[in-house]
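Quick one: structure below, then a few questions.
Here the complex is missing one protein chain, while the rest keep their positions.
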Amino acid sequence: MSFLGFTALPRAETSPVALLAVPLVTIVLSIVTMVVMFSALGADPGVVLYSFFIEPLSSSYNLGEVLIKASPLILIAQGLAIGFRARVWNIGAEGQLIIGAICASLLPIFWSDSQSAWMLPGMIVIGALAGMAWAGIAAYLKASFNASEIIVTLMLTEIAKQVLYYLLTGPLKDPSGYNFPQSVMFPDAGLYPTFGGDGVRANLSVIITLVVTIGCWVFVTKSFAAFRLMVGGVASDAARYAGFSQRRAIWMSLLIGGAAAGLAGVGEIAGPIGKLQPILSPGYGYAAIIVAFLGGLHPIGIFFAGLFMALVYVGGDIALVSAGIPASAPVVFQGLLLVFYLASYFFVRHEVRRVPQADGLRGAA
Amino acid sequence: MMDALIFVLAGAFATATPLLFAALGELVVEKSGVLNLSVEGMMALSAAIAFMVTLQSGSHLVGFIAGAASGALLSAVFAVLVLGFMANQVAAGLAVGILGLGLSSLLGRSFEGATLLGIDKIAIPLLSEIPVLGKILFTQDIVVYVGIAATGLVAWFLYRTKAGLTLRVIGENPNTAHALGMRPVGVRFLAILFGGVMAGFAGAYASTVLTPLWSQDMIAGRGWIAVALVVFGTWRPGRVAVGAYLFGAVSLLGLALQAMGIGIPAQFMTCLPYVLTIVVLVAISADKVRVRLNAPAALGESYRAAS
Partner (left out) sequence: MRHWMRTALATAALGIALTVSAEADPFKIGYLLPNPVGELGWSYELDRGGRAIAEKFGDQVEVQFVNSLGEGPDATRVMNKMAADGVDMLVLGSFGYQQDGMKLAKRYPKLSVVHIGGYMNAPNFSTLTPRHYEAAYLCGMAAGMVTKSETLGVIAAFPLPEVLNVMNAYVLGAQSANANLKPVKVIWLNSWFDPAMEKASTESLASQGTDVVFSLFPGTPGPMAAAEQLGIYGTVTHSDNSKFAPTKHLCAGQLNFGPVMIKKVEEAMAGNFKGDDVFAGIADNAIAVAGLNKDLSDEQRAQILARQDEMRAGTFKPFTGPITSNQDKEAVPAGTSLDDGAIKGMNFLVKGIDTTIPK
C-alpha cells in the first residue's frame, strides 16, 4: 500500500490534531471547488460566498432558519451515531421520521379545536414511540432472523412514504381542503412555540435538540450502557465473552435511532410545516447519516457538523435568489463536501510515513 | 383482453431492463464484499449524460457508451473512497449518490423535457410469428436481449470461471484471499467499476429508450429497487433477473387493471415490491445454510491490506 515512496499506517490512537484539521481542510477544499464551480456557472463567486456563509448569519430570521434546519439533522444524527458506533446501520431514518410525524399528527388532526396544554407533550411522546416502533420492525427482523437492517430500513422508508400518501388522500385529508392531499392546519396547541422575534421560525425543536445532544454526550462519555453497546456491536465474540449481547446492541441502536427520527418528524409538522403533507422532509434522514459521519460519530462533532450542513442548505436557498445559481448546484456542493470529508478522514485514523528503503521491514509489518 | 395481457408481459421486459442492468452490476459489486449504495445517483447521472450525447450524436450506441463511462467515473470516485481511503461503505455510497443526483440535474437542466426517438424493436424471424409468445418474447429491442445475455454471462463468470471464484472468495473473506495470493483491492476496484458501467447502461436505457426523454428525477427510485432486487434474488443472477421481470410485470399490471376499471389503491401496488423484498430477506436470512451459500460474508466491511 505504498505510493510514491509513502505509506499509510493505522494510528494507535486517533490524532486530535487531525480530528480538528480534517473538517477544516474539507471545508477549505469544498469552498475552493465551489468558487470554481459557481464561476463556471456564471455566478459571481463573491456573491455566492456571501450568500452561503455570511448572509445566513446576518439576520435573526436567517439565524432562525439555520437553527430549524440544523435541528432535525442533529437530532437524527445523534440517534444514528449511537447505532453506527455499534456498527448497526440504520439508514431508514427518513421513514422513521415520516411514521413519527404521521402518528403524532393524529392528536392535532382529530382534536383540531383543542387548546389542551397536553397536546404538544402528547405529540412528542407519540412521535418518538412511533419512530421507535417503525425502527423496531428492523430490529426484530435483524435480531431474530438476521435480516440486514440496511435493506429493511431502506424498504421501510419507501413503504412509509406510501402509507403517508395513502392516509393523506383518505382518512387524514382536510375535509374542507378541496381534496388536496394534506391535513387540516394544526391548532396553536399542536405547534412548537417559536422564539427570536416576529416571523422568526426558530422553535422548541432547537431546545430539544440541545437537550438531546447533551444527553448523548453524557451517555457516550459516562455511561456503561454505551460501552456495552460498542462492545456488543464491534466485536460480538468479545461481547459474548464479557456477557453482553449483540442482540441488545441491535435493539438499543435501532430504537434510539428511531425515537430520534420520530422526534425530528414531530419537529417538522409542529414546527415550520404546521400540518401533515406529502413532503415532510427534504431527505433529512439521509443527510443526517452524512452529518453523523461528518461529526466523527461524536455528539459534539455532530452538533457542529449539523450546524454547518444547515448553513450550506440555507445559504444555498439564499444563493438561488441572490446569485441566481440553479437549485441543483447546492446539492452538488453537498456531495463534494462529503466526498472530500470521507477522503480526508482517512488521516484521522492513519499516519503517512515515508517508506523505509529496506524491503525487509515491510514483511515484518 | 389478450392485447392487455401481451402489453403487461411484453412490456415487463422493457420496464425491467434498467433494473436488471443496475442489479446485475450491484450483484457483482456485493459478491466482492462491497456494498455500493450510490446506484440511484449513478443511474441518474448516466441517464443525463447518455441522453445529451445521444441527442447530439444521433447515435444510441455512442449514448450508451457515454452513459457507461459516466457511471464508471462516478463509481471510481466511490472505489477510491472505500478502497483507497478506507471510508465507510454506507457513507461513501450515500455521498457519491448525492453527488450523482446533483450533477445529473445540474448538467441536464438545459435538456429538460426534450425527447428522442427510441430504438426499434427487433422481431426475430419466424419466432416472432408464434401467436402471443412471439409478441411477448421475440419482439423486443436489442438491449432487452443484451440484458438477458448479460444475466447468463454474469452467472457464467461468477460460477464457472477462475476470476469469478477469486471474486467470490474475496467477498467471503478478503484476508484469507490475500493470504492465498489474491489481490482484494484490485479485484474490488474492478468489480466496483463494472457496477458503475452496468448502472450506466441502466440509466442510458431509461432515458434514451424506455421513456425516451430526459427530465430531472426521472430515475424515480429505480436505483434503490435495484439494490433491493439483489437481496430479493438472493445474490443469484438468474433469480435477480426473474425478480426484475416480476417487478416490471407487477407495475404494468397495475396500469392494465386500472384501465379496465378495476380499482386497487395505487399506493398498495407501489409498496408491493418493497414488502416482498423484506419477506424474502427474512426468509433467506433465517435459513443460515442458504445465506452462507449465497450472501457474501464480508459484505460492507472495509478491507485493509496488510502491508
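So that you can tell them apart, the chains are marked A and B in the order they are listed, and the count of residues begins at 1 in each.
One rule holds in what follows: a residue touches a chain if its C-beta (ideal position, glycine included) is under 8 Å from a C-beta of that chain, and two chains touch if they have at least 3 such contacts.
Keep in mind the model is a prediction, meaning the values are calculated, not measured.
Here the missing chain is touched by one residue of B:Ala206, B:Ala241 or B:Val282, and it is B:Ala206. Per the touch definition above, the residue from B:Ser215, B:Thr234 or B:Thr277 contacting the chain not shown is B:Ser215. One of B:Ser70, B:Gln89, B:Gln267 or B:Ser285 touches the chain omitted from the figure, and that residue is B:Gln267.
The chain not displayed touches subunit A at residues 44-47, 49-50, 59, 61, 65, 68, 165, 169-170, 178-181, 185, 198-199, 268, 272-275, 277, 279-280, 282, 313-314, 317-318, 320-322, 326-328.
Although one chain is hidden here, its contacts on subunit B can still be listed: residues 3-4, 6-7, 11, 15, 105, 109, 112-115, 118, 206, 210-213, 215-218, 220, 251-252, 255-256, 258-261, 263, 265-267, 270.
Operating definition for what follows: only the chains that are shown with their structure count from here on.
Rounded to a whole number, the gap between the C-alpha centres of subunit A and subunit B is 28 angstrom. Residues of subunit B that touch subunit A in their complex: 35, 37, 77, 80-81, 84-88, 90-92, 94-96, 98-106, 109, 216, 221, 224, 227-228, 231, 265, 267-268, 270-271, 274-275, 277-278, 281-282, 285-286, 288, 291, 300, 304-307. On the subunit A side of its complex with subunit B, the touching residues are 1-2, 7, 9-10, 89, 91, 141, 144-148, 150-152, 154-156, 158-159, 162-163, 165-166, 286, 289-290, 293, 326-336, 338-339, 341-343, 345-346, 349-350, 362, 365.
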